[in-house]
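Here is the structure we will look at.
The complex appears here minus one protein chain, its other protein chains still in place.
What follows is chain A.
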Amino acid sequence: MIKLESTWLDLRNIDDLATQKTFIHSLNSCTKLITTLVFVVLVTSFSKYEVTSVLPLLFYPVTLMALGNLPYKPIVKRLILIAPFIVFIGLFNPVFDQTPIAKLGPFLITGGWLSFLSITIKLLLTVTSALILVATTGMNSICTALSQIGVPKPIVIQILFMYRYLHVLLEEFLKTNQAYTLRSFKANGIHYKAWGSLLGQLLLRTMDRAHRIYQAMLCRGFDGKVPLRSAASWTKKDHLYLLFCLSFFLLCRFINIPQTLGTLLTGGFQ
């Protein structure tokens, strides 16, 4: 029971993939961070009915996964886990937006369905690219890169610590939950009356732990600054990668590739 629940919130087994040595892994972490950020912004900037023109962008995660030697399973598993959220976000579009867009045989395609599809694709793309960033760079290097591109240090430290202790807190929660279940003799979850005291427990334990960690930091001379290692420098590889990715993104953004290809092809046959 503990295993299942502690793996999905946990990015650790994805983080583990970051120790590989492929071309993508060898790139500077800033390069990958910037590319991913641009990708995410770009994907979200498409208008809400856009479906076909977003599709070529799928090329980016697929290529990265191949070049970075990433297994599909852990990434797909996480996508499945967030699928309900995606569906929930787009769920009411088909209901509220009945604008007819096209007719496909007997079926009328409404704007709602198109935007639902569009949202789904966009979310899948952005989440996948974020997961790929973690799997090819690792949380620690991402944080170093964040502080290098100008994100304030306190925020970066927050992220690092959150990542470090998420697992510990999760474990604490699971232990509390298990202790409850073992003595409650009912298999169907936590009784609503017990939630309050269980959460209270968890809060107290968390605060206790935070206090102990803080004390341990003080004992080692902590004065508000957490030293971070600086990342490696940029190389030619990074410039080329960045240039290539950005031009591909811009191409996808401003030219509807499938449509253009289609016109070219059909035009060519006439």
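Observations on the model:
The criterion applied here is as follows: a residue touches a chain if its C-beta (ideal position, glycine included) is under 8 Å from a C-beta of that chain, and two chains touch if they have at least 3 such contacts; residues count from 1.
The working rule: contacts and distances are computed from a predicted model.
This complex has a chain not shown, and the name its UniProt record holds, of "Quinol oxidase subunit 1", "3-methyl-2-oxobutanoate dehydrogenase (2-methylpropanoyl-transferring)", "Nitrate reductase subunit beta" or "ABC transporter ATP-binding protein", is "ABC transporter ATP-binding protein".
Screening A:K48, A:K153 or A:R209 against the full complex identifies A:R209 as the residue touching the chain left out. In the complete complex, the hidden chain is touched by one of A:F59, A:F222 or A:F244, namely A:F222. Only one of the listed residues, A:N140, A:T181, A:T206 or A:N256, touches the absent chain: A:N140.
Counting the whole complex, the residues of chain A in touch with the unshown chain are 139-140, 143, 160-161, 164-165, 167-168, 209, 212-213, 215-223, 225-227, 229.
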